[in-house]
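The complex appears here without one of its protein chains, the remainder shown in place.
The chains carry the letters A, B and C, assigned in the order they are written, with residues numbered from 1 in each.
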Amino acid sequence: MISFAWLIPLFPLLSFLVLILSGKKLKTVSGYLASLLTGISFIFTLGVIADLRSVTEYEATWTWLTIGTTDIQAGVWLNPLNGLMLFIVSFVSLLVHIYSLGYMGENDRRATYFAYLGLFTFAMLGLVMSPNLIQFYMFWELVGLGSFLLIGFYLYKESAKRAARKAFIMTRIGDAGLLVGLILIFWQTGSLSFTEIFQAVEQNEFAPGMVTLTAILLFIGAVGKSGQFPLHTWLPDAMEGPTPVSALIHAATMVAAGVYLVAAAYPLFLASEWALMIVAVIGAFTAIFAATIGLVQDDLKRVLAYSTVSQLGYMMLALGAGGYVAGMFHLTTHAFFKALLFLAAGSVILALRKQNIKEIAGEGRHLAITKWGFLAGTLAISGFPLLSGSFSKEAIFAALLEDGQYGLLGVALLTAFLTSVYMFRLYFMVFHGKGADKPPKSVPVSMKIPVIILAALAVISGFFATGFADWLAAEQEYAVLHHSPTWLIFLATLLSLGGIVFAYFIYVRKQMDREEWKTTFSSTYTILYHKYFIDEFYQNTIIYSTRAISYLMYYTERYVVETIAAFAAGMVKEIGKTGSRLQNGRVQTYGTVALLGLAVIVLIFVVRGGYF
Amino acid sequence: MGLLSLFVFSPIVGLVLISLLSNNSSPKIVQRYALIGGFIPLIVSWIVYFIYQRNNRLAENFSWFSYETDSRTLVIDYELELNGFRLALLLLTTLIVTLSILASVKDIKKNPKLFYQWLFILELGMLGVFASDNMFLFFFFFELTLIPMFFLIGKWGHVEREETAYKYLIYNGLGSAVLLIAIVAVFIQAGNANFEAVKDYMSTMDDQAYQIGVIVAFLVAFGVKLPIVPLHSWMVNVHVYAPPAVVMIHAGVLLKIGAYGLLQFGAGMFPETFPLLAVTLAVLGLINLLYGAFLALIQDDLRKVFAYASVSHMGIILLGIAGMNTAGYQGAIFQTISHGLISALLFYLVGVLINRTSTTNLEKLGGLWTTAPVLSGFFLAAALAGLGLPGMSGFVSEFMAFLGVFENLPVFGAIGIIGIILTAVYFLRAILNISFGKRKGKALDKMTDLRNLELLPAGVLLAFIILIGVYPDSLGQLLQITLETFVAGMGG
Amino acid sequence: MNGEIIAFALLSAASVLGALAMLYVSKVVHMLLSLVLTFFSLAGIYVLLSAEFVAVVQVLIYSGAVSIMMIFGIMLTKHKDQENRPPNIKRSLITGAGIIVFFAAVYGAIRKVPFGEQTPNLHEANTEQIGIKIFSYYVIPFEVVSVVLLAALVGAILLARKEGDDQS
């Protein structure tokens, strides 16, 4: 089975090609076709994973490009980490495809939608199977393309246009870092293949400082893709896309690719303490930073987006603190519960046709399955004991403790508290309250099934922690699952429950007046509500300065370059005029010119003593 | 007459065919015959390709004239020879000319007969430029491309066509004057105009100052064509005011003569001295890259955006050459071909757009996708190719060019990366402005999408772009030998 | 210093003087007359060069025929015989510069050219030798020249004839 692994991404690609080329004609069956192909892909993935238990590593490459004496390969590379990602991607993608059957049901352009989904799935599967950095980078950009296309799917909306552009450009800034990083790695090691890079790291072939530099550059790529500070601003805006897309791309898979990049290139990061430190600090900062913003946002999807940013920060933090398994495990559980949350939120939005939680004000309570699904997700993300989130979070705390990062541990614990506060704020405001009592539009079955499956996974997947660690440990010796001491488990649970209780008192029992809070901490509230004014800051610094440079160039073009042009034209014109003045019809002028020509030739002859 | 000569002069068939038509035959008929005429070089070029693949060598040579002085003989032969790079450019030329004939259907209404006659002369010139193995023959064909373009711009262009044509002629005329002087200077020293012979001669000569002087002259001459900032203002005008079908050829092939010339005359003839100019080239490349990108950012005309995008992309070629290693050269060559395909595609689409909306002003357009999804899709695909999306040819070339630069001049490469980001910004700004958002402009309401035959040029170009992007070795293998000769001569 | 050199010096001085005078006198007739001096001195120089017959022809044709013809030309076209407009200084300077370059170059060349000794027998029966040469070896060119002269004659008459018929 494993030798057919290369087929896995090709089914979604086929779906993309078929649907984009014959779009309109296949409109009605497009969703089923796409789901079917993704399903095949998923089955292949399962087969490959089954094989991976015995093979542990598999690589098949062929020459993609020859540069001088270096062959750059393309192919598939499978190891436990890749297998895990393959599973997450194809599984969530399949669920999202099924969910979309209902969600996009009547949309006129659903063939295009499914085509884009296929393209994204193809790219994402290709990404996780890349044996080398260049193929990785290519698919990395292609998933960006898929994300861009899907964010801008409602293309008649100005906001969608802006969000799509922003997403592409912001991630591209990160990608530029990744590109530089991989080029530098190439000149250090003469290869881009992961395995060869790791060998080079082991044998210290890097120039001094280069390991840190390249690791940080790779991390910049990850920052862009995973919405880490300071390149996080695109991710909340990306919620302009259809909700299933947010679940697939902007929660479960693509944004996690940054984390995956750090994990896949982990030996490189391990070789540099500085790089790990930076990863950890950025991750921790992003986690708490996004969590605080999430406290006050009113848009259902935006809160989830900030929570995604925050959770991705967690994963980075874990990786930065040496918690390889913890980070990847959190990635896995997060993929389940965040996809669940988004899909449930999508059901709410589809049923109620609104997504501002103040307007919803509890109307969601009529959607039973959605409600329970959402609750499961919320509990999981809040770290409620025995649900998946609590296991992965504890692993992270343990890794931090092991690494001696007490400050970061404090930040992480605080973030855990905030997480349960804002997630339950969201839950209570959507599903508890006295909003209009009319029963909402019912949700199609195709949207319920994925929610149920994911809810189940969100609840139980935490129990596989040990098996998960063993699975990853098969190949990498740094894959160790850290276990927390009891006091830490206790503390984390306390914080999680405390957050839930806190939210309960504010939003359900209304023990504290929210408006009063707003006035007491008005400046804090304003800052948080405006997301720390980061967008405005970028607008006023980077965008304006870019535009200023542009105008500077524009005036250079207009005055300097055009002057050169005018000079050239003027010179030619003058020469022409002189020439035409010589053509005055007078024999003597002609004779004079001829004489001068003769004189010049004779002079050259005399001076050079020959022809030239 | 050998196969190569037959190939180079094959556009004459089309020329004769068109000339035989009566003066008042309808544009449709003229166009049909022009298409036949265009297909002949296209077919011959593929025959040449397959023969070259089999033999790995295709050359032709007979003595043209020689001139004896006291001490030595000056020889100019008629020499045509192929290598992978040239062959790739030749295939590009025939393809783009054929497609531009297809594209000109609705564009050229005034005296189509004359238009196609000039077009075939232009094609003849371009084929000759890329096939000749000799400086003087190169120059001869180089000049032959100059005149048809002048008329094609001046007679069939838009608003400021005459100013543009003159600007074009002045800049390129000066450029080729410099080129001629440099060629003569080299010829007098080496006594032979053959590239290979000159290279052999130059490797035995130690006068470095002279060599650098000549290379700088070549840089100026081809810098006009490429163009290098600040010699680019003519090219922006041509992009904006020439008919889109002609711009396809102009951006697709003619600008490439600059890149080809720089590589052939610089790296090909002075492999030892040329690397001394690496920093100069890198600086020029950076200026081109960033200057073009920043300017493209604020233009409000689609054609101007693409024009400055071309300036910016040429910067990548220069950066690649500045790398002075296999990766860099290969990147520059890939960029040459890839930009040819991409800009031809972009201007084909611009032509279609102008044809329907008669404007390319970004302010006046919007929401194109709602009425013409296929056209918008192609626009987006072309823009993505232009901004270097992996899977398309632009990425491979950018990647290799930067790979090349980073080996020796990492700082320049790092600055150049900013250009990559900006490229994304301006391409997306332009394309999203016209295709996304609310529908603007009355012409868009009753807009028709790309149909039937109109799909062909766009489809073919996009197919090639993706082919090179997905499997770059399809082009790369053709180039290996050329690259080896460029790089082998460099002393360490 | 012998007689030949003295004669050469005098004659060449006279001829250059005549030519320079042609450039600088103001009346057209005077210019012509100064040039006649040059022609005469050249005839003398021909004698020095053992070319008596050429010298005689020089006197007859240049100093005689051509000069007279020019004088007739002046008379027939005479309005004001003076060059009263200021000369074109710029052009004179440019032309002068070109001529000086040319002069210097050719002068340099002349200085370098080696010459053999003269032949002794040219002056013996000079006219007879020329006659023999012309009427034996160069007879065809001679006859052709006569045709040329005839053509010139006819042409000159045709051109100079009053075109009364056309004008009225």
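Keep in mind that, in the parts below, contacts are C-beta pairs under 8 Å (C-beta built on N, C-alpha and C of every residue); 3 or more make two chains touch, one makes a residue touch a chain.
Everything below uses one rule, namely that contacts and distances are computed from a predicted model.
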From "Na+/H+ antiporter subunit C", "Glutamine amidotransferase type-2 domain-containing protein", "Lipopolysaccharide export system ATP-binding protein LptB" or "NADH-quinone oxidoreductase subunit K", the hidden chain's UniProt protein name: "NADH-quinone oxidoreductase subunit K"
Touch partners, limited to displayed chains, of the chain removed from view: A, C
Residue of A:G209, A:G407 or A:G591 in touch with the missing chain, whole complex considered: A:G591
Absent chain, residues of chain A that touch it: 583-588, 590-592, 595
Hidden partner interface residues of chain C, rising order: 2, 4-5, 8, 12, 15-16, 19-20, 22-23, 28, 31-32, 35, 38-39, 42, 45-46, 48-51, 53-54, 57-58, 61-62, 65-66, 69-70, 72-74, 76-77, 79, 83, 85, 87-88, 91-92, 95-96, 99, 102-103, 106-107, 110-111, 113, 115-116, 118-119, 122, 126, 129-130, 133-134, 138, 141, 145, 148-149, 151-153, 155-160, 162-163
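The rule is short, and it goes like this: only the chains that are shown with their structure count from here on.
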Whole-Å gap between the CA centroids of chain A and chain C: 97
Between chain C and chain B, distance of the C-alpha-averaged centres to the nearest whole Å: 64
Where chain C touches two or more other chains, by residue: none
Complex contacts: residues of chain B adjacent to chain A: 69-70, 166-167, 170-171, 173-174, 188, 229-234, 291, 294-295, 297-298, 325-327, 330, 367, 369-370, 373, 384, 389-391, 395-396, 399-400, 402-403, 406-407, 410, 413-414, 417-418, 420-422, 424-425, 428-429, 432, 435-439, 471-473, 476-477, 480, 483, 487
In the complex with chain B, residue positions of chain A that touch it: 63-69, 112, 134, 137-139, 141-142, 145, 152, 155-158, 160-161, 164-165, 168-169, 172-173, 176, 179-180, 183-184, 186-187, 546-547, 549-554, 556-557, 560-562, 564-565, 568-569, 572, 610-612
Touch list for chain C against partner chain A, complex: 91, 94-95, 97-99, 101-102, 104-106, 108
